[in-house]
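Pasting in a structure now, in structure tokens, and then I'll have a few things to ask.
In this view, the complex is presented without one of its protein chains, the others remaining in place.
Going in written order, the chains are labelled A, B and C, and every chain counts its residues from 1.
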């Protein structure tokens, strides 16, 4: 099995290539998608300002209050249905799901998260409607049909929660026993000192995590990659807005990360 | 099998009763929901003004341009996930779907619709992103898990389309061979001359359709009811914001319409 | 008031001077229904075949 994470940047720029290519690969895939950029557009249209939390170590995460959660669920589910509709037109039987469907992805609300506030001080704040994934029902995600999973989980008490798409892809890969994880965004892979890194092992990822070029989204992505290769998966960080992006990634084009 | 249509008014006012009651009935149900009122809220938040088309005979339908379709899909899919999440908390295994998922509801875009314009003249206009349902894959809608279907269909060429919730419920009932169709909204049933009509047959529905009290949404609903009873189904128009609304409806409380 | 020829019987079909695209007119002689189509200032009659959603009324 292969887990293909389609980043929000791919969906906002041009999802046509990855959708066409899924027609060649869907029989052994599970798709997880993002939607950050579209959610921001929706929030803007609704007069909401995206806010972020900065955590010790520099990672940032979206501050998800009640109104933001609404915009988030609406935005990612719109993208989910757009993907599924386009897949149906190229003959791929696809079932779009949130984690709430069949409770396939359960999470616990992050009640306490550590942030670095405006004054540079560490503080424990309420994590809003963000969740830490506690379980994924892998057996419900195996094709056919191709499952297309939005980054939404459900809590024990029936609340929808925002979860990070890359982390969800990792947990899904673990749950279905996938050997490969393909992370598609609108860049060719990991760039260090202006150069594409074509091959990495776990040690290399640990080093890269300390590199000054690795910040924000890429830092989070590499943490996920590290966890994946430590579980023995092969990970490719690759471009999703080019022709046949899944085929390219499976040939190792982009940044190929292997456990050894 | 029983098809339960949960109107948008129930979801906007208080979905808790019908969700709790589904725990008692889900094994023989398919749920179809609406969402008009919430879609209007979303549109307002996004600075869009809901517009309607008036058709010969007085029926009105939403004018669905591209931006309206986005707000529509976002709004109804948010409700869909809210329902499914709440169902999971009361132990009901529920799978939320749009018609695009597994292409379970296909439709043809209404390219030409007849309207009565501001000047009272009949005119043929483009129907926007509204669809006429052409097929429903009933075999994919039988529980378990309980399927919760949003009023969205997909066209042959992979476009999402708005469809009327009551009409969808009828087509789903036909496709799964349901003997009963329960239409839940925030009123007790059909009122004529200020009195609740408790029993009706097909002839009575035809008469009611000519009554001056039957306008707008109720007119459309009764057209659907007439089609259903002509196919031999039993239909109940009943209140969804009271305790155990499905149980009440199945006991015939509200307006019970029988073929005979 | 402008008029166009009915393609069935040849009679003049009157069209209101404030006609809009899509409007329905009938031939006064044979009763054929038409949709008035206006594009680039050109006015044409398209036979109304009934393949139009009228919401079952």
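Note that in this section a residue touches a chain if its C-beta (ideal position, glycine included) is under 8 Å from a C-beta of that chain, and two chains touch if they have at least 3 such contacts.
Since the model is a prediction, treat every value here as computed from it, not as a measurement.
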(request) Counting contacts across the entire complex, name the shown chains the missing chain touches. (result) A
(request) Using the touch definition up top, pick the residue from A:23, A:124, A:215 or A:231 that touches the left-out chain. (result) A:124
(request) Decide which residue listed in A:27, A:58, A:144 or A:216 touches the omitted chain of the complex. (result) A:58
(request) Please give every residue of chain A in contact with the chain that is not shown. (result) 55-59, 61, 110, 112-114, 117, 119, 121-125, 127, 132, 220, 223
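Heads up, the rule we're going with is that only the chains that are shown with their structure count from here on.
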(message) What's the distance between the Cα centroids of chain A and chain B, rounded to whole Å?
(response) 34
(request) Starting from the mean Cα coordinates of chain A and chain C, work out the distance between those two points in Å. (result) 55
